Structures are given as structure tokens and as C-alpha cells.
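The other protein chains are all here in position, but one chain of the complex has been omitted.
The first chain written gets the first letter, and so on, giving A and B; residue counts start at 1 in each chain.
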Amino acid sequence: MVDDNMSSQTPIIEIENLIVTFGEGEDERRAVSGVSFSVNRSETFGLVGESGSGKSTILRAITGLVANEADVMRVAGEDVRQKRGKNFYRKVQMVFQDPYEALHPRHTIWRQLMEPARIQHIPGAEARGHAALDSVGLSRSLLWRYPHQLSGGQRQRVAIARALMSEPDILLLDEPTSALDVSVQAEILNLLCDLQDERGLTYLMVSHDLGVVAHMCKRTAVMHAGMIVETLDVDALVNGGATKAYTKKLIAASEAYGEDPQDIVKPRIFSK
Amino acid sequence: MDRPPLLSVRDLKISFQGAAGTFDAVRGVSFDLGREKLGIVGESGSGKSMTGRAIMRLSPPAAIVQAEHIQLGEIDVLRASEKTMDAIRGRRIGLIMQDPKYSLNPVITVGEQIAEAYRIHTRASASQARQKAIAMLGAVQIRDPERVYRMYPHEMSGGMGQRIMIAMMLVSEPEILIADEATSALDVTVRLEILNLLNDLVQTRGLGLIFISHDLNLVRRFCDRVLIMYRGRVVETLKARELDQATHPYTRGLLEAMPRIHAQRTRLPVLQRDAAW
Partner (left out) sequence: MSTDSKGLAAWLTAEEPSSATHAAFQNVWHVWMRFASNPLGIAGLAIILLLVFVAIFVPWLAPYSPFDQNLRETLVAPNGQHFLGTDELGRDILSRILWGSRITLSIVAIVSVIIAPIGLIAGCLAGYYGGWLDTILMRITELFLSFPSLILALAFVAALGPSLNNAIIAIALTQWPPIARLARAESLSLRNRDHISAVRLMGASNLRIVLGHIAPLCVPSVIVRITLNMAGIILTAAGLGFLGLGAQPPSPEWGAMVSTGRRFMLDSWWVGTMPGLSVLTVSLAFNLVGDALRDALDPRQE
């Protein structure tokens, strides 16, 4: 849980003026135009926005999956604007949106868990693998199954277990529950909260769902068209403390159909 | 409502034969649809999409569809001939699916597609169809319908694409519209606009709308009545406004499990599934 002393420590993620450009020449467009924010240790920070806002691109920029430029990009004390050292991949891991794509279709679950161990030469890999499986609430009997034999929720748990294998400090969560049913989403969100409590993980969570962000995050940045519209505490967001029009529009649209303040002009007619 | 329902479904059963035995996707679903917005809500595997498709007899060839009746006015859809169904699909019942990218022909302008939909079901001339298509584009609140008529599907945003789909489906003036996760692929702000549009159209034309979705929050505010489906059965039917008073444990579980902006909790209650449902 977050502590009031947090602000005195250096943030574990610091980004300043991040720019990501796609395409060349005439087709060039900025998916992310000058984004700045910071995340404190053991905090859950949200990046919320609609599709095309650039939120997922930010995660990919941090991990180096897309080319980018920034004035500052420090993750866990390391400057990651150009190259990332081996240590980076031990400290930072990512959980992807689509559980159906996140696992290799031809590898058994055990092999998927052991892969990071082999690459990073993790000691005591077997024991860690079993422990990871336990922490995500999956039974050992699933070890020799293939992903297509598991449900969406189980796959996402495996993806989380795999991310935990390197015992990271930071988990980048790219809409981890948007492809899951509501009931499964609840389980996965609870799991993520539990893991954070146990391990002091820092989460940078991307979502289009304000409800999820309100539940999981302490602070959040609202994104639109590649830029941050505003960064605020979730408490403020929930209690009408949003200052920008776009944020208010997003909240209104998320919370209630038919209660959008801009619809006062056209009264809604409800049939009997 | 003492008017006869637009659609009456009784004891719909859909199953599949597989290597592992018979799989029952839908296990005895019954409901009536009047001139109202009926929501069918369920998670994956609940059978809600199957139900929607069965109403138009668009089930996959491997599906075994049985029912006491699927009554559309005087026609039993289940027992009608293919020729009769051709006159019903797109004419009396329209279907809007999730992603307009996959529902629209990418090499024909959207205006022509709407016009074509009109000409399939009426004996209109090309210019009459064009006029009608432009009128429909206006009816779905597209500004500058003449210009949009000439656009191709890949040039449109998701929201615009869904408006085109709605226009296409409404051009033949159906009695019933089925929207299968029609707003799920849209951004939240665009979703609101499309739902407002659907609401207007349903009111002014007196349509029956079946709104299939996994999003209970959305359906509770948009629809008049809601059917909750779980594993092929309807576990509860109630008025949308009365959803908070739902009694079935699955419905209650779904309501509790959703993270909401203004109802913050430390832990989301998890659904305990019961095989008896």
C-alpha cells in the first residue's frame, strides 16, 4: 500500500517529453507527442484513454519495442533512452492485453514459465516456477498443457506467472483484463492487487476502462491524441476534481449513458 | 402491452455434435419482443450470440437448432423455407455486428452499399436507391451525406462505420433490429452517440431492438428489459431499471464484480459459479 513518504523517494519511472513517431515522410504521424509523467515505487499509475490515444505505445516505448526519443526516460535507476541492459529485463516485465496471443501456442505451460529462467539464467528456476504458479492460483496439473487447452482467465494467469519469474520490480500492464469476461476480470484484478501487496510491485497500467482504473490506481494520466490531457489523483477524478473538458467527457461517457450533461438539450424519452 | 409481440421465441435449443460428445450452446431459451429495447446479457459461452443468429436462421451449418417456435408475426422462422427467409433477412429483421470493418465491402463506396441493400428488397431504380441512401445517411445523423456517400469503408472511423451499418439495415424498414455487440469495438464517447442514435431510431420507427452485449452496465441504462444468460439458459428476466433488485445469484454476482468509478471497494467480489444455474 502507498505511504505518505513516497513523494520523498525518487520515482521508479521518470519520463519527460517522450515522442514516438510512426511512418515516414508524408505518412509520418506522432503516436505520442511529448508525454511526461513519473511513477513512484509500489504505486499503481494509470494511463487511461480511448483507442489511438497513444497509451499502449508508451508502454512499448519504455520496453524498447518501438523506437522513441525522450529528454528523460529513467526506469529503476537506468537510463533507457537508447539501449537496455540485461538487468532491465529482470526488473521490468509486461503483461499483454490478449491472453490468446500472449502465450506461445506450441509450448507447454511449463516451457513458457521456464523460458525467462533459461534466458536470464535464474537460479532455482524450478522452485520459482512452482511458486509463481502457486501465487497466481493455478494448479500444477496445468503445467503440461498447451495454451489452447486453457481458458482466457487461466492464460492470463500464466502470463502473469511468467512475468513474475524474473522477480521484477515493475509490471507494465497493457489492458490486462479488457479481453476477459467481467467475472474473470474481477479475479485477475484481485490477483494483481494481492501480488502488489505481497511483493511491493509497481504497476503502470494502461486501460480504456475508467472503472478499472478507478479501482486499481492511485494516480492516473488521461490521454488523448498522443498527449496527456491531465494527471490527477484517482480520488480527485472520482469526486469531480477533473479540470479538463475531455476528462469530464470521458467520465460522463463511462459512468452513464443518458446522463451525459451535454444531453440536457435533448430529453431522453424512456418507453414504458 | 396487449399488442401481439413482434417476435416470440419458445424453448430454443442449439447444440453441436463434436468429437467429445454433444455440446449444448443454448438450452431452452424463451422470450417475447415487443416494440422495445430488449437486452440480452451474458459472458462468453452464454449462448447470447447464438440466440441472436438463430432468430435470423444464420446459425453455423453444424448447429442443430430446435424450438417450439420462433414466431415472427405469422411466420415460424424455424420452419420457413429458404425463400421466405431471404425475404425476412435484411428486410424484416436487420443485424448489426461488432466490427464494421468486417461487415462492409471494402471495395465499394458505402453509399452504394446502402443503395444496394435497398434495391435487393425493393424494386427501386438506381437513382431512387441513391436518393434513399442519402436520406438514410441523414437519418443516422451524418453531416454532409453526399460526401460520405462516396467514401470507402477504410476511410471511416469505427463510429461512422457503425452508423453506415445502421443505415444499411434500416433502409428496408425492418420491424426488428438485432445488434450483436454493436458498440463493443467503439470508444466510450462514440458509444454514447451510437446508442443515442439507436434510441432515436427505435422510438421514431417503432422498432423492436434486441441488444446483445457482455456489458451489463451499458445494457441496464440503455435497454428497457434485460435477459441475463448463463451457459445457454436465461437465468433472469427483468426491467432494466429494476436491475439492482435482481435476485438470481449470477446476476447479483455480475453486478458486484464490475469495477465502477463511484463505487470503490478494496476487493472485487468474485463470482462463485454454481453448476445448478
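Keep in mind that, in the parts below, a residue touches a chain if its C-beta (ideal position, glycine included) is under 8 Å from a C-beta of that chain, and two chains touch if they have at least 3 such contacts.
The model shown is predicted, which means the values in this text are computed figures rather than measured ones.
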Not-displayed chain touches, in the whole complex, chains A
Please pick, from A:14, A:78 or A:98, the residue that touches the omitted chain in the full complex.
-> A:98
For the chain that's not shown, point to the residue among A:11, A:54, A:116 or A:153 touching it.
-> A:116
So which of A:41, A:74, A:128 or A:162 would be touching the chain we can't see?
-> A:162
Residues on chain A that touch the omitted chain in the whole complex?
-> 63, 65, 86, 88-90, 92-94, 96-98, 101-106, 108, 110-111, 115-116, 119-120, 141-142, 144-146, 148, 159, 162, 166
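In this section, only the chains that are shown with their structure count from here on.
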Within the complex, chain B is touched by chain A residues 50-51, 152, 181-187, 189-190, 193, 208-212, 214-216, 237-238, 249-251, 253-260, 263, 266, 268-271
What residues on chain B touch chain A, complex-wise?
-> 35-37, 43-44, 158, 187-189, 191-192, 195-196, 199, 203, 214, 216-218, 221-222, 224, 253-254, 257-262, 264-271, 273
